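We show some of the complex, not the whole, and keep each chain where it was.
By letter and in written order, the chains are A and B; residue numbering begins at 1 in each of them.
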Amino acid sequence: MDTQLSEAAIARVRGVNLSEFPTDLYVPPEALRVFLDSFEGPLDLLLYLIRKHDFDILEISVSKVTDQYLQYINLMDHLDIYLAGEYLAMAATLAAIKSRMLLPLVATEDDEEDDPRAEIVRRLREFERIKRAAETLDEMPRLEREYFPAFATSRAPENQPLPEVDMRALMSAFSDVLLRARYREHHEMTPEVLSVSERMADILARVASAKRFVPFVALFELQEGRLGVVVTFLAITQLLQLGRVNVVQRGSFAPLYVTAAGCE
Amino acid sequence: MNKLALGEVVEAMLIGSGEAVSIDQMRRAIVDVGEIEGGVAKLNERIGKVIKELQAACDGRPFELFDTAAGFRYVTRAQYAPFISSLKGQKPPTYSRATLETLAVIAWRQPVTRGDIEQIRGVRLNSSILRALLDRDWIRITGHKETPGRPALYATTRAFLDNFGLKSLDELPDADELLTDRVQEGLLK
């Protein structure tokens, strides 16, 4: 099992095999790119991180996995690697779960039901099932790869009818192609890239220029949609982690304010 | 025309058609042509018996008689595949992880919408993947889900089963058994 996982993550950079992602920040950007390319999305990356931790999955803490995940996302962002919205959305989900785990929630009778991890765990399990299923499928012998149809030419007189095609069928086929091509144009436009590091700079500038506190909610631009909110949220948490801003709150459930560090 | 022995007729149909053939299809062809020793009484049963004999006769031969969802088909045994590939001068197509995972979701969770596939895999699905699988005739649209937008529902085809040598979807391994023990036991705790 473990050999298989490390194999999956192997990247070759400048002729050197990377069997594991280096933990320090000194990583050639192309290594990261290869690394990211080898994942089929955020669930895959998350699963890899959980596995890589090698410790007992029984003791897995969402907090650790979330920190790791955010580190990777952050690193990739610094290196200006385009991150799909799915990766950022997952980061936000994890951050939300982490914060819920930290909050002293009112204890409920049924812990299982209210475990904020339940949903993500369910998704990870389903994803892993499908991942294994895909591997199984690929290993299953199939026609034209392991098996070839064994057949003798029929001695039948060569008057086998050929397929008939009429104009209507041809037109319908072509309009299908055109419709699909048009659909692709609409849906495969690259979305505008929102960069977490850029957002961090914006927020820092705003907070520094403000005389006192900036309301936390004022930093979000709702018209940027969910992705924009996620990016802003990530940027604030990053700044917080780096000690560049402080978030203050006067009491439980009171509004949050953001200030530049050392300005209080 | 002399009457022909059923055994040879069935063998000729199996090896001469180049495709999977069901007992029913063979029975219809025999009734259609006639000229068979012993007439057409209890044909299905008799064809079934011939097939058993033919399967046994493959012992020690470089080919075998497969029983899949689409019918019976002679195929060469796996160890000879490299020679035939080399002769044909073309490598069998390989499929990307994204394609295989998409196919796996459809095979194990059918019928599913594109949204279901995206939800399970956690990433956007490139249309060309579904297109390629439809093209390959491994999946088909079985209907539309009665939700806004009426998204298409995808399922696997008989050709899919035939290609993977399966008689029915029940022969796919159980998805839960594919999970590693660690995830199975650990994650929820």
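Convention: a residue touches a chain if its C-beta (ideal position, glycine included) is under 8 Å from a C-beta of that chain, and two chains touch if they have at least 3 such contacts.
For clarity, every value in this text was computed on a predicted model and none was experimentally measured.
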Review point. Where each type of chain is drawn only once, what counts apply to the full structure file?
Key: A x1, B x2
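FYI, only the chains that are shown with their structure count from here on.
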**Study point:** Chain centre separation (subunit A, subunit B; CA means) in Å
**Key:** 34
Check your understanding: Which subunit A residues qualify as touching subunit B in the complex?
Key -> 1, 40-44, 50, 56-58, 60, 84, 86, 90, 118, 121, 123-138, 140-154, 180, 183-184, 187-188
Review point. Of all residues in subunit B, which touch subunit A in the complex?
Key: 15-19, 63, 66, 73-78, 80-81, 84, 92, 95, 97-98, 100-101, 103-105, 107-109, 120-124, 126-127, 131, 162-165, 172-173, 175-176, 178-180, 182-189
